[in-house]
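For reference, the structure I am asking about is given below.
Of the protein chains in this complex, all but one are displayed in their positions.
Here is chain A:
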Amino acid sequence: MAAVQQTVDTVKTLDVDAYKYGFTTDIESDKAPKGLNEDIVRFISARKKEPDWLTQWRLDAFKRWLTMEEPRWARVDYPKIDYQDLYYYSAPKGTDGPRTLADVDPELLRTYAKLGIPLSEQEILAGVQERRVAVDAVFDSVSVVTTFKEELGKAGVIFCPISEAVHSHPELVRKYLGSVVPVTDNYFATLNSAVFSDGSFVYVPPGVRCPMELSTYFRINEQNTGQFERTLIIADAGSYVSYLEGCTAPKRDENQLHAAVVELIALDDAEIKYSTVQNWYPGDSEGRGGIFNFVTKRGDCRGARSKISWTQVETGSAITWKYPSCILRGDFSRGEFYSIAISNGRQQVDSGTKMLHLGKNTSSRIISKGISAGRSQNTYRGQVFAHRKAENARNFTNCDSLLIGDRCGAHTVPYIEAKNSSAQFEHEATTSKISDDQLFYCMQRGLEAEEATALIVNGFVRDVLQQLPMEFAVEAQKLIAISLEGSVG
């Protein structure tokens, strides 16, 4: 089938060798010595001038981490990580107070320009109606510049690096940090708790609808630097915030570890929308040198009628181990998970979600689209759980996989656990190539085979693309649609 062949070809254009963000910026940076021990943890904490309670918090996490074992249950295979052979702290030089763009190292700005990150005036993307995007750009581990802070300040929204929030809003950080992903949660989250470098902190006060989409760009730059982002977003009663996260990283030979933790907290009637486009370096065609992405993302719908929605487009990383989850604690709360995971080359993806229904009348929806090509392995792993007291819990899960080529794999591992009779769970999953019936149906109505294929592939991921905010939809389409909707143009 020519059309399928074309899709295969276009997917190949996404191939790892074509990774265009593989460059390194040559600027001096300030590093902690290699290895991990209590002194390093203290060093990181001291560099950030953290209060004692946080230093102790890190040390407790580190002690706990020493007793833990690296999880091996995911369907991913990678060489053993030598945690003593990594740097745990690296900060771009001269971060003491760039207040305007002019103060920022020009080399750094050029890097962002190459990545096409919109800073300040560039934030309004072509074709998008005038909307403002506040960017908290993260270069390696320290947030360098934060724009639109004032405008956000007027609305009362706090959006700053977490290292700053520790000083400016210690009560909020202390109250919420580690309250969704406990220090002891899992191997990588515990490691992150001990050595987290920086990340974003967002607090939206009661009743405030955040005036703009908040966005952050992560970029792993320094060679051999583990990147340990820590993000904490709190939406107070009746507020709304949409947060965008996008990632690109330069090309290099050694595997890089990325173990981030993202915590979301939605109080009564609040809503958080968290969107990710992840395009980290997936390694070369033999799978060497890509990023290891071991991320713990979890949202807590703590208040009644709260809502958390995760949307992700995963195209990069050599190994992905990522399960953005929702704890539906508040009555009538709602969790959503929309995902497109594309794997190619030798990439291995083990991703999915957890929906834990604890409150009454909670509902959740999972839409997962996996596309595997090349020699990649793509696994959906998800859990839907209803507690005994979770009356009228409802879940709908749909995970579809599309296979392109006969050397890749697509796997589905759902766990459905209902302990309440009024729970209503539905799960469906399919794995296929493009169906002849669908092609026939379209062609019968006058479409060419290629158009029909484009239409079907387009439709395959549309459910998820539609969930992305406008700004991100553009980037996401750049990333995947070139390949998947390529046959249209």
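Basically, a residue touches a chain if its C-beta (ideal position, glycine included) is under 8 Å from a C-beta of that chain, and two chains touch if they have at least 3 such contacts; residues count from 1.
Here is the rule we use: contacts and distances are computed from a predicted model.
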Choices "Fe-S cluster assembly protein SufD", "AzlD domain-containing protein", "Dipeptide/oligopeptide/nickel ABC transporter ATP-binding protein" or "C-type cytochrome" - which one is the UniProt name of the chain not shown: "Fe-S cluster assembly protein SufD"
Candidates A:81, A:155, A:429 or A:447 - the one touching the absent chain: A:429
Of A:175, A:209 or A:407, the residue in touch with the unshown chain: A:407
Chain A residues that touch the omitted chain in the full complex: 73, 388, 401, 403-433, 435
